[in-house]
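Once you've had a glance at the structure underneath, I'll fire off some questions.
Excluded from the complex is one protein chain; the other protein chains are retained at their positions.
The letters A and B name the chains in turn, as written, and every chain counts its residues from 1.
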Amino acid sequence: MSATTGHKPVDHAAAAAAFVADTPHLAFHDKRLWELRQKRDGQMHGIPEWQELRDLASAIKEHTLSRLPEYLEQFEAQAQANGVRVHWARDADEHNATVLRILREHNAKTLAKSKSMLTEECEMAPFLERHGITITETDLGERIQQLDGQPPSHIVVPAVHKLRADVARVFARTIGGDPDNSDPNALAEHARMTTRPLMLDADAGMTGANFLVAETGAVVVCTNEGNADLSANLPRVHIVSAGVEKLIPRQADLGVFIRLLSRSALGSPITQYTSHFRGPRDGAEMHIILVDNGRSKRLGQEDFWTSLKCIRCGACMNTCPVYRRSGGLSYGAVYSGPIGAIINPAYDPARYAALPFASTLNGSCTNVCPVRINIHDQLYKWRRLIAEGGFLPRKKVFGLRVMGVVLASPTLYRLATASARMAVRVLPRALLYSRLNAWGRDREVPVAPKESFAAWAARHRPAKK
Amino acid sequence: MTVGLAIPCFIDAFFPEVGIASLELLERLGVDVAYPQGQTCCGQPMANNGCQGAAQGAEAHFVDLFAGFEAVVMPSGSCVHHLRSHFDAIPQTERVRHLRENTYELVEYLHDVLRVDDFPWAEFPHKIGLHNSCGTLRSLRHASMSELGETPFSKPLDLLSKVAGIEFVTPARPDECCGFGGTFSVAEDAVSGRMGLDKVRDHAAAGAEYIVSADTSCLMHQQGCARRAGVPLRFIHIAQILNGARA
Partner (left out) sequence: MSAREDILAALRTARPPGEHPLPALPTFPGVEGDLLAAFQVSLAVMGGQWVSLPEGEALGAFIRARVGDGPLIRSATDELPDFPRVDAVNRPRDLENVDVAVVRARFGVAETGSVFLSDHELRVNTIAYLAQHLIVLLDPVAILPGIADAYRRLDFAEARYVSLMTGPSATADIEGVMIRGAQGVRSLTVVFAPIG
């Protein structure tokens, strides 16, 4: 998504296999995220109008996306009238340069920031650090990942792939503490005590935006820790980074989205802090950078533009049985899981060709999406584009072509299946379950029957016509 | 009216007993069934990988074999889902459209078309865990989906409840995907294997002796995982139970 991303294809299967092999991490990861899915279900059962809310959220977002230039202009006018400085960035480089310019204007050397997937997309942190800015991630999960030199693995719970002992070791290595004391309360307290001074001393603060309200020019940020509020309200400069798709038309629309967001994400009725920034404090400045970075291109894709409705709840990740067993880092991109699999190929189909195939097309993601993105349909469509674009591995294409030929011919089909039955019957176990038999790594192959159904039918139900 | 019986490739090759049970069951219920020889595949494995070109041959052949029937019944949710929702590697003529609109999965044919309300020859005195494949669940709408909080319903359960002696147990994750996913099972075999293992352990922990499904592909995968891990479960297709299998 930025100039520094290479084209080497992400090998999801290999990364996932490594994750599956790590049983303690796998077991926790799967259990924890399934628990979030169940809590989400619990919230849903308590709200009779849940499906209607999803319909409304989807319709509001599709409407807004179909009139995005108009709503952006309205938002900009409102925000400027409120004293907010509005900037526009075509891509990641422009975004990063704008942030640096604002920081330099204020002689700011330290930046406290709350969670923003957009800044990850833009690879802002390495850029600012190269220019002498010190960044503190204030969200605990993001901070753990920052200290460990890893990107976030999940958009809502960034360190969900780590166990408490991992966190203790990361802290001991970076901010001090006993590597063997993995009590979560002690670790969180340690993070609180060490992050707080960094926020107090920060020259500037940065937040993302969950929603931008066109009608009032307000920026809405939802957190559970309160770190966004501290990052924004302590320093004299508050910078908001927001993708253009974050717009919603009316303040009243928040009555739909805020009711859906945290329930879908964590199964809690609302985040501890739902904060609304409309203008700077006296003596302070508020900036917002509206970023395109490929969104306008995605808007023009007939089959995929509705992926821009995403409100970053992560419910698709929580429910996805593949994501829960592979971990977010296996997707090799800022956005992982089902939503990542339909967004990332738009930016770099060569690099992300494997992602739409890291799926059984089971459709659970589509069912939990609060804005009704037809994720599993888009996964299927991406598979076609990737195959047609020549981005599938050559071996796979060859294998499928052979399969296509065999399965189009009754003679070849009979030959192939008879050989398969023979192989299963005759081959010694060591050969049958060799390295070449991917099925056989974790499963037994079926027992070979005496004859095919067609052979039985030829004898017992000879054709009448 | 003669109904064409389409038997998926993996059933023909490795689980002929499922095809036999499906055929015998329909005949018992008075349906005039014909099984045209020379069947291969509906094209799903190639199409699911985006390779429309490779799917063309199989899809065209399927049409040649079945376009003449007023209705086609197939004991496979995933194949029927492919036919209904995709199956567009070939030109969409009137003939193709008619076939796509008149192909039924076996359970939906029994439940919605024949409206069978009794299986007097059937008895299955065992504890069963019912597995709905994701294709039958979320596409063919065999049963309610846990993500949506719908009023619960289940066509396979309706049919199976008419079988004497049968007892149902429910796993902790009633409709999580079992991990087969077609070529996913080999391309992402580690995750697939783990999903299958989790699924069979879940059913076993609920007390199931058998896992029953309308999809042999899922059963084949789960059985493979159970046998490798030593989980003592048995696997059977719904057609076999409804046709009177005792074990």
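Note that contacts are C-beta pairs under 8 Å (C-beta built on N, C-alpha and C of every residue); 3 or more make two chains touch, one makes a residue touch a chain.
All values derive from a computational prediction rather than experimental measurement.
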For the chain not depicted, the shown chains it touches: A
Which residue of A:Ala218, A:Ala242 or A:Ala408 touches the chain not shown here: A:Ala218
Touch with the omitted chain, as defined above, among A:Val20, A:Leu56 or A:Leu103: A:Leu56
Where the missing chain touches chain A, by residue: 28, 32, 35, 48-49, 52, 55-56, 59-60, 62-69, 72-73, 82, 87-90, 94, 138-141, 144, 157-160, 162-164, 167, 184-185, 187-189, 192, 195-196, 199-200, 216, 218, 224-227, 229-230, 233-234, 244, 249, 251-256, 258-259, 266, 268-281, 290, 292, 296-297, 299-300, 302, 305
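We adopt the following convention: only the chains that are shown with their structure count from here on.
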Rounded Å distance between chain A and chain B, as computed from the means of their C-alpha atoms: 32
Chain A-facing residues of chain B, complex: 7, 9, 11-17, 19-20, 23, 34-41, 43, 45-46, 48-58, 60-61, 86, 134, 138-139, 145-149, 173, 175-177, 179-182, 184-198, 220-221, 223-225, 227-228
Residues of chain A that touch chain B when the two form their complex: 12-13, 16-17, 20-21, 26, 30, 34, 41, 44-45, 50-51, 319, 321-322, 325-326, 357-364, 366-368, 376, 380, 382-388, 392, 396-397, 400-401, 403-405, 407-410, 413, 417, 420-421, 438-439, 441-446, 448-449, 451-458, 461, 463-465
